[in-house]
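The other protein chains are all here in position, but one chain of the complex has been omitted.
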Amino acid sequence: MSNYAVEFKNFHYAYNGGEVVLKDINVSVKEGSFTVLLGPSGAGKTTMCKAMAGIIPYYYGGRYAGSVEVLGEDTKGRRVSDIAMRLGLMLEDYESQLVSLTAGEEVSFSLLNHGFPPDEVEERMKKALEDVGLPGRENYQLDELSGGQRQRLLLASVLAVHPRVLVLDEPVSAMDPEGSVSLYKLLYKIHQKYNMTVIVVEHNLDYVLPYVTDMIVLQDGSVVASGSFEEAASIAYEDRELRRILPALWQVKLNLEKRDGIHLGMWRKTSDAISELKEKYGRAEL
Amino acid sequence: MIETREVNFAYRRGEPVINDIDCKIENGEFVALLGHNGSGKTTLSRLFMALMHPRSGEVYVDGENIAKKEPADLADRVGYVFQNPDLQILADTVWDEVAYGPRNKKLSEEKVREQVEEALAATGLTDFADVYPRILSFGQKRRLGVAVALALKPRILILDEITNGQDSLEKEQMMNYLRAINEEQGITIVLITHDMNIARLYARRVIVLHNGNLVFDDVPEELFNGTKDLTEWGLQQPTMAALAANFELTAVNAADFCAQLTLKAGDK
Partner (left out) sequence: MKVTAFTQLITVLAVTALVFILPVQVVSFILVLELVLLLYIKHDRMTMAAIGALTVFTGMMILLQLLFQSTLEVAMLGGLRMLVMTMAFLCLLAATRIQDIAQALVERFHMPCEYAFMLTTALRFVPDFLTDSTATLDAQSCRGYSNRGNVFKRLYSYLVVIKPLVMRAVAKSDTLALSMELKGFGANTYKNMKKQELGLGDYLVLTIVAILSTYKFWIKYL
């Protein structure tokens, strides 16, 4: 019995009338991990997220081979709304994922559709809104909420069904740094509180560095590295293109580790790096 | 050249967004406009383009007061590029998309062709001239937005958060194009961004707004050398600058930084 949140087994995919976007994906995401999906634009990250939710290939169509398993069950033949009860998906255009007029209705929507009794719906709805930092806002209209609040609202609506896995595709691409830091703090809080597996596509690894456990690196539709963040980063570092999308902090770390043959710590913040560097390194004499 | 004199702006029943700002941007400059969310940087840039008009004070473009102008009047002097390229795409080919501006201005077909070609070359989109704009990658669409603005041959280009949401490779590419446009054609660049690293590496002048006030206006080195507490203004020191400053070094990137460090004796 595997304890993988998501498993890709020899998965290939091409959109209708398009080229192959995912090539022979064989990778697993451990349950309870905080995994980041990294790769240059066009590598196939969004497609992979959609495959995790089962909407590729079964909602979009297209050609595929292999399988994707979510919490041990194949996504094939299952309704996407059933998979959504166990794996929540937040796309980049989160605004268009909101369907209702008020916050409370949005969060309750999925629960109502699945036949939960009204009392339980009410309770879960309130709890979910509290969890994301929007307590008591059930009656707020959508346009009374700011962009960041709407994103949290979508998160609440996904959380209300108590999924085991959360998949987010570039959640902060349109946000300023403050909002981004605050969203990731919230994600981590939820990750810890509910032992939820979090899979996030993010360009700016500085935001996820404090929380990340594992990483999958995608390039041109293939997985080039996967495993713990340290392992995957070391492999990515060897590629000239991928090296440049690693966070600056880790470019420094991996450079020094490789050059001097030592092992530096798991730097999560700039201050971690500064203290260790100060300890071990000095200015080079010219 | 853009100049604002004591401009103030507030929304109809709201707090002031811009307080008494005096600012002058000369031809050929490469300026980064920084500030926390709500600091007024976007509003200020919109005042430059007559998308908004100040409650008091004046804005001058090339010495002319633009109080009675609208953006269309300024389009051939000031180009404004928005964050979301999807909101303006209307043609079926990249060529037609870029040609819209010049054609709208009733320029001769000859002139239109010339200006479009130049704009496409400056943004590396020459090979995409016949492509349907909506299938371009996000980074390419952003560059298309720049080409669209350039087609009218403005002398100043204002760019609103156009590297947001892009990976480092795309950001670098976009910035290199902008640097080339600035250095080779002398076009003034005003970049609104919250990416400190970009500001540090590409701008030659940095203006910081905080709560509607102009709090810093100098070269990037002065801001990023570690002597200022940027968190006071809602900003963060870019990683490389923070690392380098701690060793009293300057470094452009990770490789540069590492080259200036050696292992202390007895730590292998």
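Quick notes on this structure:
By letter and in written order, the chains are A and B; residue numbering begins at 1 in each of them.
Following the convention adopted for this analysis, a residue touches a chain if its C-beta (ideal position, glycine included) is under 8 Å from a C-beta of that chain, and two chains touch if they have at least 3 such contacts.
Predicted, not measured: the structure shown is a model, and the values here were computed from it.
Among B:6, B:26, B:70 or B:256, only B:70 touches the chain that is left out of the view.
Check B:101, B:139, B:212 or B:238 against the missing chain and you find that the one touching it is B:101. One of A:41, A:100 or A:222 touches the chain omitted from the figure, and that residue is A:100.
Of the listed positions A:21, A:36 or A:53, the one in contact with the omitted chain in the full complex is A:53.
In the full complex, chain B touches the omitted chain through residues 49, 51, 70-73, 75-76, 79-80, 82, 84, 86-90, 100-101, 104-105, 134, 148-149, 151-152. Residues of chain A that touch the chain left out of view are 53, 55, 59, 79-81, 84, 89, 91, 93, 95-101, 105, 109-110, 112-116, 118, 142-143, 157.
Basically, only the chains that are shown with their structure count from here on.
Chain A and chain B, compared by their mean Cα positions, are separated by 30 Å. Listed in rising order, the residues of chain A touching chain B in the complex are 40-42, 170, 173-174, 176-179, 203, 206, 241, 244-245, 247-249, 251-252, 255-256, 259-262, 270, 273-274, 277-278, 280-285. Of all the residues in chain B, the ones that touch chain A in their complex are 36-37, 83, 137-139, 164-170, 172, 194, 197, 234, 236, 238-240, 242-243, 246-249, 253-255, 257-264, 267-268.
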